[in-house]
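Below is the structure I would like to discuss, written out as structure tokens.
All protein chains but one are shown at their positions in the complex.
All chains are identified by letter, namely A, B and C, in their written order; residue positions are counted from 1 within each chain.
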Amino acid sequence: MGKGDVAYIRPKSIGVSVPRREDPGLLTGRARYVADIVLPDMLHAAVLRSPIAHGRITSIDVSAAAAMPGVVLVWTGRDVRERCSGLPATMDIPGFVGTVQPVLADDEICFAGEGIAVAVATTRALAEDALEAIVVIFEDYPIVGDVAAAKTAENLANAKVPRNLLYYSDRLSDDVETAFAQAAAKVEGCFRTPRVNASPMEPRGFVARYEWTSKTLTCWSATQMPNLIKTLLAIFLNFPEQNLEVITPFVGGGFGQKAHLHTEEALACLLSIELGRPVSWIEDRQENLLRAPQAKQQVNEMAMAFDSEGRILAMRDSVTTDAGAYNTIPWTALIEGHSGILVATDPYRVPAAALESFSLVTNKCPIGAYRGVGFTGPVLAREILLDRGARALGISPFEIRRRNVLRKEDFPYVSRVGHTIREGTFLETVDKLEAMIDYPAFLERQAAARKEGRYLGLGLSIFSEPTGIGTRTMHFLDSPITSHDTATVRVEPTGKVTVTTGTVTAGQGHHTTLAQIAADAFGIPVEDVTINMGSTKHSVGFGTVASRSAVIGAGTIGRASEMVRVKIRAVAARLLQAEPDEIEMSEGMVHVRGDPGRGMPFAQVVGAIYFADATHPEDFDPALEATAAYDPADIILANGGHAAIVEVDIETGLVRVERMYAVEDCGKMINPVVVEGQIRGGVAQGIGMILLEELIYDANGQLVTATLQDYLLPTADDVPDIEIAHLETPSDLVPAGIKGMGESAMISSPAAVAGAVNDALACLGITIEQFPASPQRIFDAVSAAGKSR
Amino acid sequence: MKFPAFAYAAPETLDEAVDLLADDPDARPLAGGQSLMPIMALRLAAPTMLVDLDRIGTLKSSVAGENSLRIGAMVTHAENARSLDISSRLPLMSEALRHVAHQAVRNRGTFGGSLAHADAGAEMPLVVAALDGTMLLRGKGSERAVPASDFFLGHYTTAIEPGELLVAIDIPTNDLQWAFEEVARRNGYLALAMAAVGLCVEDGRCAEARVMLGGVSDRPVRAAAAEAHLVGRAVDEAVAREAGRLAASGLEARSDTNADAAYRRSLVAVLVRRAIMRLSKGER
Amino acid sequence: MNFKYSFRLPVPAERAWPILLDLRRVAPCMPGAAIESGQDDEYVGRVKVKIGPIEMTYRGDLVFVERDDAAHRLQVRGTGREIRGGGEAKLASTMQVHPDGDACEVSIDSEYALSGRAAQFGTGLIDEIGAKLMKEFVVRLERLLRDGEGTAVPSATPTHPTATPAPDSARARASDAAAPTAPQARQDDNEALDIVGLAWGPVISRAIPIINLLLSVWIIIYLMVFDR
Partner (left out) sequence: MRRADTDGALETVATVNGQERRFSVMPRASLADALREQLGLTGVKVGCEHGICGACTIMVDGVPARSCLMLGVQAHGRTIRTVEGMTGDAGGDGRTLHALQDAFHRHHALQCGFCTPGMLATAQGLLDDNPNPTREEVRETLSGNICRCTGYQTIVDAVMDVAAARRVAAAAADAATPSASREASTANG
């Protein structure tokens, strides 16, 4: 059996909105997050963060700090360097420049916020006091503040990166010029997505406890990838992996930011090993804004050519990623713009495309994963250009999409970059959105509002989302990472089922949704299943990232369950005088197919296997426990679309999102309410990214939006009600036809909101291509258009 | 982001509080703490002692006089928002209070604390400036009254001298009709620009006008030219627009990453016009 | 942030230049600054910054880049480091006196930058304050130079903020405020600062401390460079 095999699961509780079993603990404050972990003798670490964006430490004096009350240890980069030479991140493809993040910088400092010293004390407050007593003198280097400066390579942002270029790719270079020459309509733009912070409500955190007697290192981490960081810590700290455990308590949101190995995590381990006491590092909000992986900053210079019917003739996209000072682990800078261009043409028929990507270093915090990473920028550029094409050709934004989306007859369709699209409901999505919005009614409303000097706009976005990311997808994205996950399924003597999985949860509800999958695998009630997760001592896995846990959960649990079901069928066949392949399980019974009367309770068959030797066939292995791996055989593509209606007050520059619409096709839904929760949360983040959120660095490389007073996260006032419709196109690569969907709204809803702002202002001849569309930017655009009153 | 270390005292009387502040120049009064605490969490402020005013009853009482209200410095925004005296006699303040932060902050944040902190983007300084309020200051063996026009001196900077406490605010009632307009990045946040406009219209003409601006300078700013333009005129769209233009023209507006000076000036013109039009239409 | 300012003096450059170089009288223009140590062209100074509750103390290294008595040009560079926490305030400044018959024009061109928590606070609020007060500082410097001996008595009448603070009104305020009294740099300049401040009346007394943040380094340069 191969890791891509698909076990049969008949949906029963799959598809039902089962209320989440993890809620009571969360609702009563009884659930424990990493900051709630208290261990005997535990110490607290605080990291001194560089105030300068680029330079070098000429002298650092920690003597005063080390002498302060409650302070146990103060380390600089030099102390750490002896123990760990840093966290290397590279990608095994030609031309890629890897980088090494120092755990604490002891030579070149490449961004403001980079750690340069750490104080460990009996309380966090005392540790912070100690940081203030550390005297550092810096030598400044010239600052590379943005990709424009980086491209000139007059100065280097990171001495280890020649020409500031981590990677360049002209992955696809069709001849598009001919198409553009013949085009009936050409549209182009330079679209800038903001540098943002995923901002989980719980900042990062890590507790390390080294026990010298057993040489074991036990870690508690607010992470999405416990197994990955366990292995990487073992390698980078040269620590025996079998003695290293990473425990994941409840996690207060991740969204990709917690899907990395962070320098502070390695640091906490080193400190605990050094001191022989538990060390807790709990990030505060300002650290999170300064140092947690940032995201999304791309420049997409995109152009599209259409024939007179509005059909796409060609697309050109040159994407530049502002990667910050280093590659993050494990994703590297490729995760942003470069992976973005690889799906830039989906889900449309694009006969010719020229796609290139630049990944450049600057003196800013490194970028990493954040929900929809890479895809958001190109999708935004593409969808705004489609709207412009529609305006240029005088057809509706729905119609131009209808004329270009892939249709049933196109499947399987191989995109110009070689992505095989097996199925999808792209056309149905366009129709559905148009019906939900009642487009004619909107046009009337829009016209009426204009007469009153009010500016309404409609924006659309159609997307496809590679989900259940595994080896195939990562290779397709030019990131040759091989991965697999496992689950262990055990049927207990009383017929209850225990599942242990390598995935973890940061609010996605796996305790409930994975139980629904396992329940259906054995045809038993969901209450009879318990999911164990959160320790690397159990299963292995790549982590909860990239819309993969539903797919991976179903794949692994399905395959492990099948190994156990074989034994149940064998015994049941004897007891029911039937052939094993006639036996099936449903409604808590094990019975002959098509004859529920000829069967016995699931618990009875299981009990017989445990306790009644006479029921066993020859050479029967009664172990009702199996561990299986799963790695999807190919990219599992979900699809859908978003629409936004906004009103722009051109006098104040304020934008109000009136309503949002989402159509989602993630195959068979496990738990519809959970699916809708993922959509709504992602849409809120999309609104934030397009209207509010922006990490602003000044000319001096200083982050000037270092508090939540200045970094504006969307609130209940900024996010409207969201109307959701579902389509279900099952995948044949995943048990029960399940697909992933966690990122869809952050891939596509920003494009819809951005398109709506542009639509509202189009009548004034205004285009907005830099985001967020802040009141200041809208004011500037309106003034420039001379329409200001 | 833990607070730096400080000593703490919670006096029961005003005299005790003033003595504590007089004894230690680096001690700071603690009112609602909704502005001071964040600055301390960022370690931009490290007072040697916090003098908690929360137990001093006299600072928490308000008195309605014949022609004015005296509001205790430690009365919370939430209490003022519920006050019938304020809603009936200082409608401008009631309207502005709806823009002050969020419920949990209004429950702790105090009127006096907001004035003493003097954030350029805060609503209450504009309100007392617009209504010609008077700050009553108490020092060790000294008492003085400072009119709003002399009280706000710049960012976080007021006429309160070291060792002095703001104990109460006198706000005279008036016969103007008031409207308050604000633009912030979002509800409950500090204003990018705000306007408080008071008009008295007699037989169709504006007999008296008051136009005060906030968030655009480092302190509340009076738009005298706009006021002059309104007086004597029948208020219509054109007059309102011109008043807005005059309020903005020549205004030395602040500039930060949220809003540059030109944008703030343009907001002033819009907000003043909108406030005037609301009043002319009799909208509340 | 860049700051340029120039003003005319009714005296020839030859008379203005030495006054400009006389730190005994220039020093009080920069309340809050104190020299800790130094010699030749390397000095260390300290400055206390106060903006309402916000308080930061910087320690400054100062380097004399160029002093051209013939051209009446002076270039200095300095760095002030936060005493608690790692923030920095950097400044590079060029001051020149241009002869113009029996009058002269003094021009000041400064580039300053902040790092650390001050820079990270309030979307550039500190820069805004810095620019505002840079203006008031040079107004005071201009006043000092104009009054030659600097004997002017501080105005007793506190001035009030005007409706819309315009440059001229700011200047007027500063002029009312007149020159500081303390001719000698005290042991603790921060103390001196308050005395000066009070003499200046509410407006300036509240404003003064803020000046320090960005101007301290600038003035300490005077104290350094010419104390030889």
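Methods note: a contact is a pair of C-beta atoms (placed from the backbone, for glycine too) under 8 Å apart; a residue touches a chain by one contact, two chains touch by 3 or more.
Everything numeric in this text was worked out from a predicted model, so none of it was measured.
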| item | value |
| --- | --- |
| Contacts of the hidden chain among displayed chains | A, B |
| Hidden partner chain, touching residue among A:99, A:685, A:744 or A:758 | A:685 |
| Absent-chain contact - pick from A:252, A:523, A:632 or A:653 | A:252 |
| Residue, one of A:153, A:673 or A:696, that touches the chain absent here | A:673 |
| Options A:101, A:486, A:508 or A:536, residue touching the unrepresented chain | A:508 |
| Residues from chain A at the interface with the omitted partner, ascending | 17, 19-20, 22-33, 35-36, 125, 198-203, 250-253, 255, 284-285, 506-509, 673-674, 676-677, 679-685, 707-709, 713, 715-719, 721-722 |
| Touch residues of chain B, complete complex, unshown partner | 1-12, 16, 33-34, 37-38, 41-42, 48, 50, 52, 54-55, 78, 101-105, 107-108, 186-188 |
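Convention: only the chains that are shown with their structure count from here on.
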| item | value |
| --- | --- |
| Most distant chain from chain B, judged by the mean position of its C-alpha atoms | A |
| Chain centre separation (chain B, chain C; CA means) in Å | 31 |
| Centre-to-centre distance between chain B and chain A (centres being mean Cα positions), rounded to whole Å | 44 |
| Residue list for chain C, restricted to those that touch at least two other chains | 84-85, 117, 121-124 |
| Set of chain B residues in contact with two or more other chains | 42-43, 257-258 |
| Residues of chain A defined as touching chain B within the complex | 123-125, 128-129, 132, 284-286, 651-654, 692, 696, 704-705, 707, 709-710, 712, 715, 717-718, 774-776, 779-780, 783, 788 |
| Chain B residues within the chain C interface of the complex | 28, 36, 39-40, 42-47, 117-118, 149-150, 152-159, 217-219, 221-224, 250-252, 254-258 |
| Contact footprint of chain A on chain B as seen in their complex | 1-5, 38, 42-43, 183, 185-187, 189-190, 192, 257-260, 262-263, 266-267, 270 |
